[in-house]
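FYI, not all chains are in this one, though none of them got moved.
Per-chain residue numbering starts at 1, and chain names A and B are given in the order in which the chains are listed.
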Amino acid sequence: MSFRRLLRKCQIRNQLLRECLAECLGVYVLILFGCGSVAQVTTTQEKKGQYLSINLGFALGVTFGVFVSRGVSVSQLLCVLGRHPWKKLPFYIFFQVLGAFLAAATVALQYYVHGYKCFCMYDVTLADAIQAFSGGELTVTGPTATAGIFSTFPADYLSVWGGVVDQVIGTAALLLGVLAIGDQKNSSIPDGLQPVLVGALVLVIGTSMGSNSGYAINPARDIGPRLFTYIAGWGVEVFRAGSWWWWVPIVAPCVGALLGTLIYELMIEAHHPASPSELQTSCVEATEGKPGLELEGVKSD
Amino acid sequence: MSFRRLLRKCQIRNQLLRECLAECLGVYVLILFGCGSVAQVTTTQEKKGQYLSINLGFALGVTFGVFVSRGVSVSQLLCVLGRHPWKKLPFYIFFQVLGAFLAAATVALQYYVHGYKCFCMYDVTLADAIQAFSGGELTVTGPTATAGIFSTFPADYLSVWGGVVDQVIGTAALLLGVLAIGDQKNSSIPDGLQPVLVGALVLVIGTSMGSNSGYAINPARDIGPRLFTYIAGWGVEVFRAGSWWWWVPIVAPCVGALLGTLIYELMIEAHHPASPSELQTSCVEATEGKPGLELEGVKSD
């Protein structure tokens, strides 16, 4: 009991801080499994996994990320869209990027340790799959490039505007699906299975829209690990590559999320016949935070 | 609230138009994920996905297509079979083909942009995976053929009648499974999970009947994207290829759907013992539209 009583002592009663910790851990799990899968496939040269393993890694990463902090993978999009009060936004963003950064650091701890030498007194040799694969050189492009383990880069044939289109379509498709899954008048999916279906949605986006620019479809997923690689030895090239590609997975998903929401609202949700009680409660809902997965829609204040 | 009130203004109260919008968006999602997966596997030459990714793409495409517009992937078959009033049929067909056409256009926007040059004032260069793969030539057959990304074509060894048999069997298997999933006396599957199982059914049809002629098993899935390729630069060859193959995925699925329904009705459903209440309501049901997934069977008026 002493351990449990100790835990009680640590209890944080501030709602915002609790949410931020959950967001941080949720994104951490997503990136740990997602980028970990890319690291495994890349460093074993497809001997222990292929592109489908990467798709599964991000899909189940999202599923368990949501299970760890119900709503995180969604809220990181929805908060941009105004579903949460705007003043909470900087906190969410900070903790999400922090979670992604820490997860990238954990993946590097498993697959690459030269970056950690600075923290150590003496020259430890741990695992070094990345070093073994790349021959000691940390590159962003070329046949032994390893920066793509952590953040996304466009294919050679892709222009920046092509990448913007690609990311906008990908995130719009994500939002379309997420809103359909959460639309109680349409789907009636058991609440506990919604994260599994969101994972399946990310899986199919990965099999159908992954080859152009790596389906970031989420700002925190991309910038957190990119910051890590910048610090850990890949250098400024991680920002410069692909004609300064780095801003695309931050800006385009926001546009895409708005677009997908608009399409779903205009084509499906706006036409649900409203029940009388709903007309009343919808006003209340818009000003209050609701518990649960909060997939029901996006309201601007 | 202003956004939500604006949405209310857009509310369409006409039931048929609402259904048509839903059908359109459902087929759109199906084709976006399905054909997108083929595009990814084709243009990366199986580096980012293999045939199983395509199977998953269409399977989850169907799942989320149904989630977006509950019943669409089924009704697009059932309406042909007389489940819906005949006068609604032309509207459904038009909006389904429109959804498939628009989705093909979206996939092309992600993977191929030369087709969009005509709409632009100046010569933009966006993504162009298809151009990079095919070396600039849009062909329907041969090693760098790209028309197969959008619509189905028969294998070299397949005669037209062989293709008809293949499509009839495939669609009959689909209907067998769909009717079994929706048969409340047999399966008792939670309502919210039926789209997932319909997706799994399309997956297994893809792994077992995909190599002869690409399992269209659905008229709108095939003709919509085929029309797009005809316009976007592949030309009349998309209709001429495979001894004028194009009509097979339109006609054969209708025959197959009838056959599969007949088999299930005659071998399983006809023999369910009828409860007294059911004998009464079945008359009523036949003349009314029912809400929900409407997988329970097919009634001719």
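As a working rule, a contact is a pair of C-beta atoms (placed from the backbone, for glycine too) under 8 Å apart; a residue touches a chain by one contact, two chains touch by 3 or more.
What you see is a predicted model; the values in this text were computed from it and never measured.
> What is the total copy count for the complex if 2 chains are drawn?
Full complex, one repeated sequence, 4 copies overall.
To be clear about the criterion, only the chains that are shown with their structure count from here on.
> Averaged over CA atoms, how far is the centre of chain A from the centre of chain B? Could you give it in whole Å?
30
> Report the residues of chain A in contact with chain B in the complex, numbered from low to high.
That would be residues 50-52, 55, 155-159, 161-163, 165-166, 169, 173, 176-177, 180-181, 186-190, 193, 197, 200-201, 203-205, 207-212, 263-271, 274, 282-283, 286, 299-301 of chain A.
> Per the contact definition, I'd like the list of chain B residues that touch chain A in the complex.
Those in contact with chain A are residues 1-4, 7-8, 10-13, 18, 21-22, 24-25, 29, 32-37, 39-40, 43-44, 47-50, 52-54, 56-57, 60-61, 63-64, 67-70, 106, 109-111, 113, 124-129, 131-132, 190-193, 196.
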